[in-house]
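Only a single protein chain was left out; the remaining protein chains are all shown in position.
So, chain A:
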C-alpha cells in the first residue's frame, strides 16, 4: 500500500492533489497490483472514476492550503504565477528583508501598487474592482466591515455591467468571471475572513440561479441578495449587538477601547445617546495609529476621552472598569483574531482583573483554527516603522544593513481564556461556543 502511495506521489506535483491521491489510493488497495493485463483497462477506468469521486468529495472536506501562507514553497509560487498569468492578473513582488520566522508570508510595499502593471483601461478586470484593489493596497479602506461592504458594492457594480455571452449560462459564467477579480484583490491585500464568507455567499447565490431565469431578473435578484446580506449581517447585526452591549455599560464606567473598530464605536455612540454616563480611554499603537480616528469620532459625539499609547497600558488600567474589543474574525477553536496588540490588552486586563468583552458579528466567524500569530498572518509595509524623533531617523537605511529587519504585523490571536464574553447578534456567548454557532449556521444554510 505504501509503495503504491509513493508512486502516486511521484507522479503528481502540487500538494493538494497529493493529499487527494493518498486518500484515493486507500479505497483501491490492491486492485492494480493483482490485476491481470486483460482486465487492466476496466481496472483503470474504475480507478479513475473512484479517483474522480473522491476528488470531488475531498474538495468539499479537505480545504486547500491558502496560497498566501505558502510563500516559502517554490512549487506553490509557480502554480500561483501560472494561474495569474492565465487570468491576466499582475503578480505582485515581495519587498524588503523578511524576518525568518515569517518567510512563509508575503510582504509588500505600498510604493509598488499592483496596478502599475495593468494597462488602462483594464480589459480583463472591471474598473471598480481595480479601484477597490488600489484602495485596499494603499490602506484607504481598512477595517473588516468596511472592506466587506466595499467589496459587495463593487460586486453589485460588476453584476450590473455584466451581460451573458451567447451559449453560456449566467450561473456558471458569472462565477468564472469573478475568479480573476478575486485573485486580483487578494494580490492587492490578502482577503479577510469576512470577505471570504461574503464571497462564498455570493457564489452560492449565483450558482443557485435557475437556468430558465431571464438575465434582467437574475441580475435584479442578485443585487437584492447582496443588499439583504449587507443589511442583515452588518447593519442589523450591529444594532442587535449594541442592544446587548448597552446592557453591560453602567453609569460611571471607564471603558477602554483599542484602535478603531466600527462596531465598538457604534456601541459607544448608541450608549451615549441613551444617556449612559461613562468615559472612554482610547489605546493606540504605532505604526497605524488607528486610535486617532476612533478618538475623532467619539469626541465629535461629545464623549469624554483619554488617549494613550499601548505602552502606557499598565499605567492606565487601574482606572478602567471594562474593556471593549472588536474582532477581525473568530476562529473555530475560540481564538479571537484581531488587530495586533489586542492580545496584549487582553493579557494585561486579565492581570488587573478587568473584564474583557469582544464584539463580533456572526458573519465573521470562520472555520479555521489557529493557535499562534505566526502561521497565518499578514505582513504590512515595513517602511511604516521608520520615524523621525529629535531630528534623527535611525532606521532610514535599514535595507542596507544586512542583519536588520523590520516587522510590521497586522493581526494577532487572543486565547479564549483572556476573553470573558463575546457579544454577537445571536446573543452573548462565551468564546468557546463559536463552533456551535458555526454548526447552527451551516444547518440553516
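In the analysis below, a residue touches a chain if its C-beta (ideal position, glycine included) is under 8 Å from a C-beta of that chain, and two chains touch if they have at least 3 such contacts; residues count from 1.
Following the convention adopted for this analysis, contacts and distances are computed from a predicted model.
**Student:** Between "AP complex subunit sigma", "NAD-dependent isocitrate dehydrogenase", "Translation initiation factor eIF2B subunit beta" or "ATP synthase subunit f, mitochondrial", choose the name on the UniProt record of the chain that's been left out.
**Tutor:** Answer from the UniProt record of the missing subunit chain: "Translation initiation factor eIF2B subunit beta".
**Student:** Among A:194, A:242 or A:285, which residue is in touch with the absent chain?
**Tutor:** Checking the options A:194, A:242 or A:285, the one contacting the hidden chain is A:285.
**Student:** Who touches the missing chain here, A:84, A:141, A:175 or A:348?
**Tutor:** Answer from the full complex: A:348 touches the omitted chain.
**Student:** Tell me which of A:175, A:269 or A:385 is the one touching the absent chain.
**Tutor:** Missing-chain contact among the listed residues: A:385.
**Student:** Touching residues of chain A against the unshown chain: what are they?
**Tutor:** Against the missing chain, chain A presents residues 99-101, 285-287, 289, 292, 295-296, 299, 304-316, 318, 339-341, 343-344, 347-348, 351, 372-374, 385, 387, 389, 394-395, 398, 401-409, 412-413.
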